[in-house]
Every structure is written in C-alpha cells, then in structure tokens.
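Let me begin by presenting the structure, written as structure tokens, before commenting on it.
Of the protein chains in this complex, all but one are displayed in their positions.
Labels run A and B following the written order; every chain starts at residue 1.
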Amino acid sequence: MPAALETVDLQKHFGGIAAVAGVSFKVERGARHALIGPNGAGKTTVINLLTGVLRPSAGRILLAGEDITLVEPHKRVRRGLARTFQINQLFLDLTPLESVGLAIAERMGAGAQWWRPVGTHASVVEEIVEILARFHLTDVMHERTGNLPYGKQRLLEIALAIACRPRVLLLDEPAAGVPEDERHEILATVAALPADVTVLLIEHDMDIVFSFADRISVLVNGALFVDGAPEQVASDPRVKAVYLGESLDA
Amino acid sequence: MLTILFDGVAYGMLLFVLACGLSVTLGLMNFVNLAHGAFAMAGGYVTLLLVNRAGVPFFAGLAVAFLVTALIGLLFERTLYVHVYAKNHLEQVLFTIGLVFMSVAAVDHVMGSQQVFINIPSVLQGQIQIFGVGIGRYRLLIIVICGLLTLGLQLILSGTRFGSRLRASVDDARVAGGLGINVNAVFSLTFAFGSGLAGLGGALGAEILGLDPTFPLKYLVYFLIVVTVGGTSSITGPFVASLLIGIADVAGKYYVPKFGAFVIYTIMIVVLILRPQGLFARAAGK
Partner (left out) sequence: MPPTALLEQATRHLALRARWRPLEYAFWLAALASVFLFPGRHLILTEIAWLALFALSLDLILGYAGIISLGHAAFFGLGSYAAALLAKHEIINEPVAALFVSGLAAAVLGFATSFLVLRGSDLTRLMVTLGIALIMREIANQIPELTGGADGLQGVVIAPILGTFQLDIFGHVGYVYCLSVLFVLFLLARRVVCSPFGLSLRAVKGNPLRSASIGISVNARLVAIYTFAAFYAGVAGALLAQTTAFASLDVFSLERSADLLLVLIIGGTGYLYGGLVGAVAFKFIQDALATFDPQYWQYWIGLLLVLLVLFGRIYGGVIAAAVFGVSYWLRLSFFECALILLAVGAGYRHIRGWLDRLDARVLEFIRGARSARAALLQRRP
C-alpha cells in the first residue's frame, strides 16, 4: 500500500539559495503528520511545492504512488490533494454558501456548467449545508465573506479545502492569527476531521502539534532534521537546541 | 543596407529618449501613464513656435522644449497625477487617456490638424559622406544628442546620490521610504525629468516622426512596446529594446513595405509570449 503522500529528494533553489534542500519523507494513509521548524525553515515552500504553486528544482512528489511532480495545481486538487493557506485566501465578495458550493461543484465536474442557475442541484445544496454546519458557519452562510470575523473566515478556509473531499489535506498553520477565544473551535474542527483523510499539518503552536500529531517531521534550513514519533522528537536534544528558547514541553 | 541600419539606430535612440521617462515612471510608481506622448507633442510644438515663429535658434529651442515640458510635467504631476497613484491600473489608464484626448483636441484647435515641420538650421540638412556611405546630418545629430543623453542618464543613475535614491525607490518603494528617502519627491523630479526628455524627443523627432495633433496616440504603441519589451527595472533594457524596435521597424518598412508595420507588433507579441516581464526584467519584478 503506497504512502498517501511522499516526496523523494525534493529541492527548490532561488538563485543561489536552497529553500528546500533534498527533503524526503512519507506520510502514511490516515496519518496525522506535523511539519514543524523555526521560521524560514522552508515549511511553506514545501507546501507550495506539494501543491504545485512552485515547481521543484529537483526531486519527485508522489500522491498515493502516482507521480504528480509536473501536474498542474488545479489538477492535483482533482486527484485528491487540498490545502489551506496560512494567510486566509478566500473569495471575499462571495458568501460561504457560494464559496463552498463552488468547491463542491468543481469536484463533481459541474463547475463549468453555464446553463443552469446556481442552486438548482439539490444534492450540491445539501452537501454545502452539511459542511457549513460541521464548521459552525450556517448562521453566516449568506454573509459576504469579507465581512465575517477572522475566526469564521479561518473556519471557512478549512471548510473550502474539506469541500474538495481530499485524500490528503495540507493545513498551513490553521490557528494562525485566530484570537484565543476562537481557537478551540478551529482545533476541535481539525481534530474532528474524518479518519480516512490524511493530514499534513504545519504549525508553530506546540500544544496543537503534540495533541494532534502521531508523527512529526522537523524542518531546519530546508532540510529534514528529525522525523519520528512525537515522544522521540520531544526528547531529542538537538530539536530543543534548534528551537532556541522555545520550550517543547510547556 | 548600412543606411538602413543607421536610420534604424537613429530612430531607435530617438524612441529611447522619448520612452525612457515612461519606463522609469512605470517601474517606480507602477503607474501606467498613457499620456506620455502628449508631453512629447507639447515639446515639439513649443519648439515649433519658438523656432518658426519667434526666430529662436534651433538648439536653444530644443533646450527650452526640455525645460518647458519638464515644468508642465511637474505641474500636472503635483496637481493631478498624485491623486491617481493609489488607484487601480484601469483607472490610471482611463485617467491618462482622458488627458490625451484633451491634449489632442486642444492642440488641434490651436495649431490645426496638419502636420508641421520645424525649421532646421541648414547645417543639419542633407547628408555627409563617411566612407562612401551617405549619412543624414540630422539623423547623425539625433544619434549624438541621444547618445550623450543616455550616457548622462547612466552617469546620473549610477554616480549621483539622487540616482541611487531613484534606484532604491524603483527597487522597493516601501523600504526606500523606510530608509528616509522621500519617495514622492524622487518621483516628482523623475516624472518632470522624464516628461522633459519626452518633450525634447518630440522636438528632435518632429523631422523624422512627423508632428501633428495625433502624435500621442500614433506613437503610444511604440512607447509601450519599448517599455514592455525592455522591462522597467533598468535603463539598458529599454535602450536595447528601442534600438531593436527602431532597426526592425525601419528595416521592415524598407524591405517588406506591405508588412513592415507588422514587424514590431510581431516582435512584441513573441517577446510577451516567451517572457511576459520583458526581455531584460529581473525575475523578481512587480
């Protein structure tokens, strides 16, 4: 059974700088895998390479065994790879209803339909409402996204990715910028993700990482430093040294 | 063939002087100034009035064209353009097209719609023979003046403090501002200078390009092509692009008269397909 997601010697150079210098790791099916590392380690670059926003300088990316290194970004989504963004990337002028509806329609192959008005597919509407309910967004579902509070926007960010029914979900700092009192909603949502969805999580908050992940990879200066079970990583003195001043067991 | 090359170089250098102000404006403030040609036209007509009607010597007329157009540019920049910098590109386009329409109609009304010619001193008329090749004197003058201007520009950019402030502001206006550089002042001066150069180019070019009220619209494409192909992050880019376009246009119209005009459009489209940021722009551009 091939790994859900795998990279083989993934590299990305910007001029003379190696943002990602030969990263090879595997994410098993159904795993809750965290990617951590100090700022500037290259975590978001890895995500951008995985999703196709950036083209790798060398190396390969495999999704469930299939080579997707040269596949275009939107096609990777069709194959089951979805992501969220560290800074919200939402459709500010659309409502959550419309945004999620778009994602679902695309997934069903009905996204380019130009004849029937939006909202006439009952099954699509049902699924939209289901997802919005799961993310506690039904009370704001017809508000303009740009007018929503940040916490709700963050939830929508994740909801959009889930609407694509991905096999592998890449979460880029899902709790980033969310006020303290709204964090638990995000975390509960992340914890409640379906078990058959493989999750690769980038996070800075160690509480989240250690409560959520069953495997942790540490990225430093574009290279994989440590890769293993949480207890392994937590007790590794080199990791503590790298996170100078940051306490891993607080 | 050498004559064609020579004519092309003269034409290209003239285009450069005309278009470099536009290139720097675009690179510096990300502002699409389609009215740039109007300043060129203004310079041309100012020189026309001075030289033909007031008997001012030709070279003095050129210098005044530069100064007057620079002043007009500064005036317009401080009163009108400054309010449009923050607006989106579409609104900038509409704004500057509006200015073009106004200038074209105004000049048409005041000066008439026929093509006009500036009285060139007799020493610049005709040809001189160099190694058996007929070199147009006026075109030689253009090459000399534009060449000196280009060198001067390069010296200013690389040798003076203003030049380094300008280069810093083009590179990253926010950081430059954070370093204490008055980006707005840099821009006003640059805009004025660029407009002045356009005016000088318009006056110089009246003989070759033809001067009439439709000048801004007619040559707008050429300026835009120079800027698009040459990129906006240096002086050398537009310089080489201008030469390329000048030579290609002259050669094209001579060798294949029916399709001569297509040569530069084709070059532009091909370049844009291969390198959307222009031939010489750095990868990390806006």
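Basically, a residue touches a chain if its C-beta (ideal position, glycine included) is under 8 Å from a C-beta of that chain, and two chains touch if they have at least 3 such contacts.
Since we're looking at a predicted model, the values are computed, not measured.
Peer 1: Can you list the shown chains that the absent chain is in touch with?
Peer 2: A, B
Peer 1: Where the complex has a chain not shown, which of A:G42, A:P56 or A:G101 is the residue touching it?
Peer 2: Going through A:G42, A:P56 or A:G101 one by one, A:G101 is the residue touching the chain not shown.
Peer 1: Tell me which of B:P57, B:G98 or B:G159 is the one touching the absent chain.
Peer 2: B:G98
Peer 1: Which candidate, A:A21, A:A34, A:L63 or A:V77, sits in contact with the chain we can't see?
Peer 2: A:V77
Peer 1: Considering the complete complex, identify which of A:R55, A:H142 or A:H184 is in touch with the unshown chain.
Peer 2: Considering all chains, including the one not shown, the answer is A:H142.
Peer 1: Identify the residues of chain B touching the omitted chain, counting contacts across the whole complex.
Peer 2: Contacting residues on chain B, toward the hidden partner: 26, 32, 75-76, 78-80, 83-84, 87, 89-91, 93-95, 97-106, 108-110, 217, 220-221, 224-225, 227-228, 258-259, 261-262, 265, 268-269, 272-273, 276-277, 286.
Peer 1: Which chain A residues touch the hidden chain?
Peer 2: Here the touching residues of chain A are 51, 53, 72-75, 77-78, 82-83, 85, 89-95, 97-99, 101-103, 105-107, 110-120, 122, 125-126, 128-130, 133, 138, 141-142, 160-161, 163-164.
Following the convention adopted for this analysis, only the chains that are shown with their structure count from here on.
Peer 1: Roughly how many whole angstrom separate the Cα centroids of chain A and chain B?
Peer 2: Comparing mean C-alpha positions, chain B is 49 Å from chain A.
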